[in-house]
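First the structure, which I've put down as structure tokens, then a few questions once you've had a look.
Missing here: one protein chain of the complex. Every other protein chain is in place.
Chains: A and B, in written order; residue numbering restarts at 1 for each.
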Amino acid sequence: MMEMRRTIRCLAIFVILIILFSPITENSSGLGLERTDQQPSRDEFDVTITNLTLSNIEPKEGDNITISVTVRNNESFPIPNENIPIQNLTIRLIRFEQNITERKISMEAKTNSTFEFEWEAEGGRQTITAFLSAELADSKERVPLDEMSREIWVEPEPIGDIYSPIIALFLVFAVIFGSAVIPSIWSYLTDRNSSREKK
Amino acid sequence: MDDDCIIRTENLVKKFGEDVTAVDNVSFEIERGEVVGYLGPNGAGKTTTIKILTNLIEPTSGRACINGIDVNRYPKEALKDVGSLIGVPGVYGYLTPDEVLTYFGKVYRMSKEKIERRIEEVLELVNLSDWRHSKIESFSTGMERRLAIGKSIFHEPSILILDEPVLGLDPEGIREIRELIKSFQKKDVTVFLSSHLLDEVSKVCDSVIFLYDGKMIERDSVERIDQIMKQYRLIEVEFLDTLSESDLQKVRKIPVIDEVTKINQNKIRILKNEGDPASTADILRKVIDEDLDVISYSPMKSDLEDFYVSLLGKRGGAR
Partner (left out) sequence: MKPIREDILEDMKNTCLTVSFELKKHFRMKRMVISFALAIGLPLIFYIVPRIWASFPDTAEEFARLNLSFVNLLIIISGSLFAGDAVVGEYEEKTGLLLFSTPQRHTTIFIGKYIGALVPTLAVVSIYYLTTSLEIIGIYGTGEITSEFFKSFLIALIYTSSAVSLIFFFSSVLKRKITSTLLGFFSLMMILPIVSSVLQFIVDVEPWYILTYTEGLITDVFVGAPPIGGGPGGQPGLFSPDFYVGISVMIIYTLVLFFLGVFIATRRRME
């Protein structure tokens, strides 16, 4: 009876725990993964990303994918240039707030240029974002200019191999079924030791 | 060691925790073909001793041997020729007697033919033939007990260890078990049975071991105990007034009286060690001479229980 009561008490505590934590599990995507929306400051400089494409739209994990970012410089000056207010024009590719790669680029005035980046695909549904930014010549402050994103599904690699679970199962069954002989071996060894001691 | 010594305990001790000593330095030997009773009140340590002998528990110290083999160290060898019935065992309710006995027959390495033959014989013996293929959960307590007895003799063991075998049985069942045990005597089967029913034990056993508070206090043959009891006479005496300690001392000093036990404030039981009727009358005279007012004086026929009670009074400790 006492044990039954203890069990019921433990179960009640865990049910209450489930109820308390269920909002967290439902909205786990809201936990600590806030994304800041960076709105580029387009007020001063007319340099934008016009296209973002991926060489393979149905890749598998481990495939090498070429990410092409097309940038348009609508300004009347080339970048970089000593006399212009922005320098170090940079494209940064990001996946889940982690850098894939980053490169400084240069562009002629009033031109479109396409820049290619290589990426080894990692599995799952994800968003690749290209950020275009530059450094202010006087203050050296980095300012965002534009961004563009593409969602992609990368087929993950099959996990594990077939042999490991076979070996694991064999090991488990061998140990369990083999353990039936341990008592007799143990008894034999203890008898042998005790007869040696008597001698 | 004597080759005929089938069951032997050497300085057997079993403690449960620090405070409880269930078996305290018990040593005895039982020879081939003997039927020995193991007697004592509830909590004396009988079942604990039997559980050690059947490898259900391990002793704290000492050894229990069957056929010279340490039971707890080599249970497979020691118990292969032992049938046992301990306490009130459960029986597998979802199975039938046929299935239960077949399993135990295989455990004892009986052949299929022998298992089949013995199932019929044993179920006939314990009056369960009609229930061979019925589920045990439908059995009464007495039927379960008879099945457990049947299981203990199923493999025709030469050693039987029985703990309170007649527990839960009706008088007819008790009589049948008594006859069964007597039949084993003729087949040279060694039987070690424990009971608190002294009367039952005296009817079937060759000798008796008395146990009290975990200690062995006496061992003797039933025949010799009967002879001793013939020498002894129990007399119950009731007095008019409450007996003081000095009154008891006066009675104890009377010659021929072996032991005086106080039953209540006004009544005593006298054990005298001579069966001569004249001494019985003499005791009455001497008690009256001590200025004690007797209102009832009843000589009684003493039996094994009386012997046991007198032992408790006389010895009061380990052998």
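By our rule, a contact is a pair of C-beta atoms (placed from the backbone, for glycine too) under 8 Å apart; a residue touches a chain by one contact, two chains touch by 3 or more.
Since this is a predicted model, take the numbers as computed values, not measurements.
Chemist: Using the touch definition up top, pick the residue from B:Arg32, B:Arg63, B:Lys80 or B:Lys286 that touches the left-out chain.
Modeler: Checking the options B:Arg32, B:Arg63, B:Lys80 or B:Lys286, the one contacting the hidden chain is B:Lys80.
Chemist: Among B:Val26, B:Leu39, B:Ala148 or B:Val287, single out the residue that touches the unshown chain.
Modeler: B:Ala148
Chemist: What does the interface between chain B and the hidden chain look like in terms of residue numbers?
Modeler: Within chain B, the residues touching the omitted chain are 16, 51, 54-58, 74-80, 82, 84, 86-92, 94-95, 99, 103-104, 106-108, 148, 151.
Chemist: What residue numbers in chain A mark contact with the hidden partner chain?
Modeler: Per the touch rule, chain A residues meeting the hidden chain are 3-4, 7, 11, 14, 17-18, 21, 24-25, 28-29, 31-33, 61, 96, 122-126, 153, 155-160, 162, 164-166, 168-169, 171-172, 175-177, 179-185, 187-188, 191.
Quick note on the criterion: only the chains that are shown with their structure count from here on.
Chemist: Can you give the whole-Å distance between the Cα centres of chain A and chain B?
Modeler: Centres of chain A and chain B (C-alpha means) sit 77 Å apart.
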